[in-house]
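Heads up, the thing below is written out as structure tokens.
A single protein chain has been removed from this complex, and every other one stays in its place.
We just call them A, B and C in the order they show up, numbering each chain from 1.
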Amino acid sequence: MIPSDRLAHTSRWRKRALAEKALLSLGLLVLALALPPWPGAALVLAAAVVCSVTAGTPLGALVRLAAGPLAFILTGAATLTVQGGPEGLHFSQAGAHQAGLLVLRSLAAVSALLLLTVTTPASDLVQGLRRLGLPAEVAEVALTTYRLLFVLLDTAAAIHTSQEARLGTVGWRRRIRSTGLLLGNLLPRALDRARRLELGLAARGFDGSLRTLSPARPVRPANVAIIAMLLIALGGAGLWI
Amino acid sequence: MILEARGLHYAYAGGVAALDGLDLSVERGRRLAILGPNGAGKTTLLMHLNGTLRPAAGQVLLDGEVQTHGRAALAAWRRRVGLVLQEPDDQLFAPSVAEDVSFGPLNLGLSEDETRARVTEALDSLRIGDLAERPTHMLSFGQKKRVAIAGAVAMRPEVLLLDEPTAGLDQFGAVHLLAVLEKLRTGGATLVFTTHDVDLAWAWADTVALFVNGKVVRQGPPEDVLADTEALAQARLKPPLLLDLGLAARDHGWLPPSARLPRTRAEAMALMENISR
Amino acid sequence: MILEARGLHYAYAGGVAALDGLDLSVERGRRLAILGPNGAGKTTLLMHLNGTLRPAAGQVLLDGEVQTHGRAALAAWRRRVGLVLQEPDDQLFAPSVAEDVSFGPLNLGLSEDETRARVTEALDSLRIGDLAERPTHMLSFGQKKRVAIAGAVAMRPEVLLLDEPTAGLDQFGAVHLLAVLEKLRTGGATLVFTTHDVDLAWAWADTVALFVNGKVVRQGPPEDVLADTEALAQARLKPPLLLDLGLAARDHGWLPPSARLPRTRAEAMALMENISR
């Protein structure tokens, strides 16, 4: 199970139109990058978190989702606090200031991305991209990927459990070997599953394309107007304060 | 006969014969159980009955007409004969339930409105209308199984082929699934299912075909086929428990020779009541 | 008590409680059936009993000692408690049967000679010595299932946890598997298995634990637990058919109140004979 996917499917905003959610999240993302980090990014960060929580995401879950990216952001930013010189590396006040702003900006951007991921299943986004002109073939491969990755994650978890039960994950060498065996079994099984899926879909008239009918979720102009006003207000505040 | 197989031959890549001159006939509006042990090739047989696999020799007839494997012919054939595989993950590919069920109707060339109507109808007939918007990967096994059947039902097939429909389901899940299938049948569908479960075949089939070594060695009413201990032994199977008990009751004179043998728990309990009187 | 669970709590990522204050005790050398409907969390429970999952609260005791989840403690724990999952494909990862079964013994740090001896012993005890050199992915489902069990048996666990051991097997396969497991038990192993099949629990368990809503609501001898219609109904289950028939026979006075109820087909047929006398 993927936490953000589960959150997206159980979100209060699950049935909101894709365009509304995309406009809000991507708008915030653009603002996070375009506005000066202080106070612009801070405002975006606050807005994204408030929206995510309003959509029904527990704050704790949001923090856990942000933890992974944050580790990278902090490591990356840490390198900016030191400067190379003729006598080796030394701490840099200016670098630290730059790093702080970078962390703030990245965090705002990550929270905007998270707002999208906890309200909108990735499959909806791919369907949206398809309507915007993504080639159908690529979209269909992507949607098959989405569907099968859950099946394969379950399988991988079960294989891992059985390896643990037989002490296959104790020690570095055994873990490498066990992980290799896991993957070496998973790939043929993934392809085998694709073959069986082909047979299963043939029975339903598979003629080469994987067309389906998505539920219609009409855009509400009022919501779009509210989102636009929010984004303009944030942009204005970020520039003027 | 809505569906017939005549002299089907088919061998796997390794050269092992899966079907070896198989004959089978399916009566319209009835429930046929194809009974055999695991690995006997029951799935392979089903895949011949809707044209997914092409026999090396022999024919499949639909309403008396020999079917061919050209593109257009196959499409028409599969429209009339639906197939539900044992493992629902082998048939569900779309991210959500309603999207998945819409695949078949769209392939039939139906309009969006018609497709939507078909999806609703199919989900309702499987009693899973409330799952329409759920993501496929968050369903339980039993729910997936019903969605897979809805995917076939949405194409309104005349014959529905089901591979081990109750495998992996618990009592409750199996009872519910059978109730839903029964409703489809009274709606006019013909049901053909494979199983290795003699008790299921006994409780629920109108006709049983015993599948051994690539052939149907016996086909007929359950009380004949499932009482044929010798034929069953070839398939490494034993008679259903209730059939055995019913025959013993008949032997002891507690059931008149012409009376129906108990097929369900309720009938068996009623028989016990009768004996005590 | 060789194995005990006390007050286990565990919730899935979504916040749904899987185990909700679960207690369970397993007697040495016996067969315990954990009975519950699909999706109840039976697998999750097994994964706590060998330390794969760590409870939010509660303890697992082995021979009276509380188990901990440190690296070394876990290794010792899993050496003593083996786990066999439902799907054999998830457990066979080496190219050949013998290589696969050697995975556990090698991880125990045994020498090559000792490992070879263990592999032979495990395959023989599962009666599949002839499969040793076969590639794992070419086996039948029933063969894979036995190889997976051999993989656990080769580590000589004191307790063997089996998730739905007979699921997917036909009559013949199930009977053979149970015979093999019975041999392991007489060899000293304690067997704990999950199932949704009340008839299997009735035919084969010494003790039944009824698992409902994250708790064991009843644990005891099969004739008590499986006759408790109310408790079973909570788990969406019905009593075993033979138990129902046996109780009816007892009610009608054909069986003395103290006599053992029929658990197998043979015993039921013998009872019919008795009645007729």
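Here is the rule we use: a residue touches a chain if its C-beta (ideal position, glycine included) is under 8 Å from a C-beta of that chain, and two chains touch if they have at least 3 such contacts.
Convention: contacts and distances are computed from a predicted model.
One chain of the complex is hidden; its UniProt record names it "Cobalt transport protein CbiM", one of "Cysteine desulfurase IscS", "Autoinducer 2 import system permease protein LsrD", "K+/H+ antiporter subunit F" or "Cobalt transport protein CbiM". In the complete complex, the residue from A:T117, A:T161 or A:S214 that touches the missing chain is A:T117. Only one of the listed residues, A:G56, A:P69 or A:P215, touches the absent chain: A:P69. Although one chain is not drawn, the whole complex shows that of A:R12, A:R195 or A:R220 it is A:R195 that touches it. Checked against the full complex, the one of A:A17, A:A47, A:A156 or A:I227 touching the unshown chain is A:A156. What chain A contributes to its contact with the hidden chain is residues 2, 4-5, 26, 29, 32-34, 65-66, 68-69, 71-73, 75-76, 78-80, 82-85, 89, 92, 94-95, 98, 102, 105-110, 112-114, 116-117, 122, 125, 135, 137-138, 140-149, 151-153, 156, 172, 175-177, 179-188, 190-191, 193-195, 197-198, 201, 206-210.
Interface residues of chain C facing the missing partner chain: 93, 95-96, 135, 137-138.
The rule we apply is simple: only the chains that are shown with their structure count from here on.
Centroid to centroid, with C-alpha atoms defining each point, chain B and chain C lie 30 Å apart. Centre-to-centre separation of chain A and chain B, using mean CA positions: 42 Å.
Multi-chain contact residues of chain C (touching two or more other chains): none found. Shared contact sites, meaning residues of chain A that touch two or more other chains, fall at 6. Taken together, the chain B residues at the contact with chain A in this complex read 47, 50, 52, 75, 78-79, 82-83, 85, 87, 89-96, 98-100, 102-104, 106-108, 112, 115-116, 119, 132-138, 151-152, 155. By the touch criterion stated above, chain B contacts chain C in their complex at residues 37-39, 140-142, 167-173, 196, 198, 236-238, 241-242, 244-245, 248-249, 252, 265, 268-269, 272-273, 275-276.
Of all residues in chain A, only 5-6, 9, 14-15, 121, 123-124, 143-144, 146-147, 150-151, 193, 196-197, 199-207, 210-215 touch chain B in the complex they form.
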